[in-house]
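The other protein chains are all here in position, but one chain of the complex has been omitted.
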Amino acid sequence: MDSVAHLDSPPAEDWTVDELMIAVLASCFTDGDQACNGMASFLPVAAFQLAKLTHAPDLIWLAGAVGLEPRPGPIPASTLEAPLWRDALMYTEQYGDFWTLALNGRWLKKFCVGAAQLDRFGNANNSFIGDDFHAPKVRLPGTAGLADMGSVGKALYYWNPNHNPRSLVAEVDFISCAGYLGGGDERERLGLSGGPELVVTNLCVLDFEPETKHMRLRSVHPGVTVEQVLEATGFEPVLPPGDVPTTAEPTAEQVRLIREVIDPHGMRRREFRRR
Amino acid sequence: MDSVAHLDSPPAEDWTVDELMIAVLASCFTDGDQACNGMASFLPVAAFQLAKLTHAPDLIWLAGAVGLEPRPGPIPASTLEAPLWRDALMYTEQYGDFWTLALNGRWLKKFCVGAAQLDRFGNANNSFIGDDFHAPKVRLPGTAGLADMGSVGKALYYWNPNHNPRSLVAEVDFISCAGYLGGGDERERLGLSGGPELVVTNLCVLDFEPETKHMRLRSVHPGVTVEQVLEATGFEPVLPPGDVPTTAEPTAEQVRLIREVIDPHGMRRREFRRR
Amino acid sequence: MQVKQATLAEAASLVSDGDVVALQNMATQAAPMALVRELIRQERKNLALVCLVGGIAVDWLAAAGCMDRFIGNAVSMEQFGLAQRYRRAVESGRIRMEELSETALLARLGAGARNLPFLPTRGMIGTDLIDINENLTMVEDPFGGPPVVACRALVPDVALVHSHRADRYGNVQYEPTARWPDIGIMPMAARRVIVTTEQIVDSDVLRANPDRTVLPGFIVDAVVEVPWGAHPTSFNPLYGYDAAFHLAWVAAARSDEATGEFLDTYVYGPADHEEYLDAAGGADRMAQLARWETG
Partner (left out) sequence: MQVKQATLAEAASLVSDGDVVALQNMATQAAPMALVRELIRQERKNLALVCLVGGIAVDWLAAAGCMDRFIGNAVSMEQFGLAQRYRRAVESGRIRMEELSETALLARLGAGARNLPFLPTRGMIGTDLIDINENLTMVEDPFGGPPVVACRALVPDVALVHSHRADRYGNVQYEPTARWPDIGIMPMAARRVIVTTEQIVDSDVLRANPDRTVLPGFIVDAVVEVPWGAHPTSFNPLYGYDAAFHLAWVAAARSDEATGEFLDTYVYGPADHEEYLDAAGGADRMAQLARWETG
């Protein structure tokens, strides 16, 4: 989270958790990275723009995996419709261009993932809830590109605006995006590089313990207790030695940029309202 | 050769063999076919245009495998440069569009082939003359798309403006385009459909005997004797029962169209001059 | 060139019960909705829909009982949430879903288009998507590299796409905009191709911008002029998605009765596309959508 510390701006006096989550996600992207977003990805889209306006002016954004370096207006109601990639430098055709760039391995190395179910080893499920694929309790939208991104060497950054025992589970009902699978070196043994890096929720930030690849509590957001996190989590995350750090607050400048420049219509809050 | 017979035009009084060869090739393409051409393919390009102007107005031409249904001017000095596809309806990108269309199997079912070496079973060689690929006596340009077209179900129409024992050989030094391979059903056994249909030279027209797939003399051009053909051929072609037919002369209208409309600059004769 | 111009009814009659139907659609974008409504009116049954991301089109086909299979990446109306009628049909077992990653769907269609038995991808390795799918299997690299997932060729019976303009011979153009793979690969993979287009133009109009032509007429079986043919989905740059319409559908989809009434009003009721557009708000509403006033 340090990469925004250099910003010559004090902590915001009034921030909301959506803004804190955006600041945390923004801190994961730096100059030289390329970032892309899919459907209904208001927090990542806000984070990419915040990074570009602050510590990472040379971050490249492929809006909707379509429009290269657009001149974004206020975040529109869809993150996969044309208004998002206004004045783009290039339209990347999705088959010939985008997926070739994404599969190549040298570009688009980081990917933000929203998952209906996420388990202790960072495996994600957007396919179905239940025990029978063909007679599911709940049919989820489907994994689409996420089923690729989990297996082709990307660093995965999960965001979850609704941290609860149903969305953070011990074991997903179905692995539709490969995390660390059974943990340890199972992912490596399959020849897969990359993997889950961070989980940013409305309560805390988690990462993965290097040996076991088990999800680990990295910091709790200001005002949130470790107990609240444990209650809201469907498994016991690894706890850091000593006190659990507190997530850095967004700066006044970050909050101003989010509210006045990036997302004046407050689209980012839709991800929370949907719950 | 009958499909042009309907043309209400008498045989030409003065035709040259390039014009006869163009008329024969034109008769192989009908409405509903799609035709494309590669480099240095003056006779096929003239044949496609002649067919469109006479018996096959709905023949689709993909000029240079790039420009769909152009408005051709006089045949230019190159059959792979932009002037050939002037005013095209579509530019087919070669990787995503052209080869997908060509490999699909339902389109572009006929292909005209110019080969440095052609053998008795219709195998072609544009790779090298000699017995060592890496120390050839003569390095030929290379097979390019032809190495694909021979194996993906196309009907192959060979044209050879220079019928001699070096270009029509018993066995090619190297198979760079699959014909009937060893003859008989060897091509079928490899699961390959299509194959050589016709060979149009400056002396005669040959096809392939259905059982053995051995090259067979179909007709000799007016003024050419069977003996001349046999002398000029590096192997003994199968002879039809009885008298060898004479190739139909181009009609006066066909010759007029070739000379006045299609190829007023006489580019077609370059293929002969090059010898 | 052969004339391919047809009516919606003629075009839809090229789709048979049980067909595998590749449908252009990306959540709220670019679906050939007029064709979809015609298929529902003609009461097609047991269709398998192939989509990258199916939206309201798939929800309607599920609600009308026209489909029993889905092959693709996802079904979602993005900001308007899950496709509830589709979702319930899957949960009740009435619709069977083959869930593919994006590269896997593109590989299956790409292999179908190029007459290859399969194409490989490195996506999905480690997920549960491979074992449950008979059209996916791990294969070794013959050169000693890492294994890959072979994706079996998929050849849809018919592809349905919408476009900005076309001539009556079926040569199809797209305006410069996001070009999803379905416009490129679905028609080349499918046995038959049906195109709806905002405008039928003279071929000379296409010759002015040959780089914008995306489909050659000889692979197209029928082309139908249908202005606003993608409504209520967006068709950039011409018009945005109809948010109010989508929200009305989402509300109706909550009950069988309201669903039936909605389909009566917008699908079964209107005698033709013009009457549909009137029901959907007519020229004034379309003018708003052309200004991307989607709310």
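Letters are used for the chains, namely A, B and C, taken in the order the chains are written, and counting of residues starts over at 1 for each.
We adopt the following convention: a residue touches a chain if its C-beta (ideal position, glycine included) is under 8 Å from a C-beta of that chain, and two chains touch if they have at least 3 such contacts.
Here the structure is a predicted model, which is why all the values come from computation and not from measurement.
*Asks:* Let's see if you follow the contact definition: name the visible chains touching the chain that is missing.
*Replies:* If we consider the entire complex, the absent chain touches A, B, C.
*Asks:* Using the definition of touch stated at the top, determine which of B:T16, B:N37 or B:S127 touches the missing chain.
*Replies:* B:S127
*Asks:* Out of B:P44, B:P72, B:G145 or B:P250, which residue would touch the omitted chain in the full complex?
*Replies:* Once the missing chain is taken into account, the touching residue is B:G145.
*Asks:* Any idea which of B:A23, B:A46, B:I175 or B:I258 touches the chain not displayed?
*Replies:* The single option touching the absent chain is B:I175.
*Asks:* Which listed residue, C:A104, C:V148, C:V224 or C:L263, touches the chain dropped from view?
*Replies:* For the chain that is not drawn, the touching residue is C:V148.
*Asks:* Footprint of the hidden chain on subunit A, which residues?
*Replies:* 32, 34, 58, 60, 62, 67-69, 71, 87-92, 96, 99-101, 103-107, 152
*Asks:* On subunit C, where is the contact patch with the chain that was removed from view?
*Replies:* 115-122, 135, 137, 139, 141-143, 145-146, 148, 150, 152-153, 176-177, 179, 209-211
*Asks:* For subunit B, which residues reach the chain that was dropped from this view?
*Replies:* Here the touching residues of subunit B are 39-40, 64, 66-67, 77-83, 85, 91, 93-96, 99, 103, 126-127, 133-152, 174-178, 181, 187, 190-192, 270, 274.
We take it that only the chains that are shown with their structure count from here on.
*Asks:* Point out which chain occupies the most central position, where each centre is the mean of Cα atoms.
*Replies:* So the chain sitting closest to the middle is C.
*Asks:* Can you check how far apart subunit A and subunit C are, centre to centre, with Cα atoms defining each centre and the answer in Å?
*Replies:* From the centre of subunit A to the centre of subunit C is 29 Å.
*Asks:* Measuring centre to centre with CA averages, how many angstrom lie between subunit A and subunit B?
*Replies:* For subunit A versus subunit B, the centre distance works out to 59 Å.
*Asks:* In whole angstrom, what separates the CA-based centres of subunit B and subunit C?
*Replies:* From the centre of subunit B to the centre of subunit C is 41 Å.
*Asks:* Using the touch definition from the top, which residues of subunit A touch two or more other chains?
*Replies:* Expected reply: 95-96.
*Asks:* Give the residues of subunit C touching no fewer than two other chains, as numbers and ranges.
*Replies:* As it turns out, subunit C has residues touching two or more other chains at 110, 184-185.
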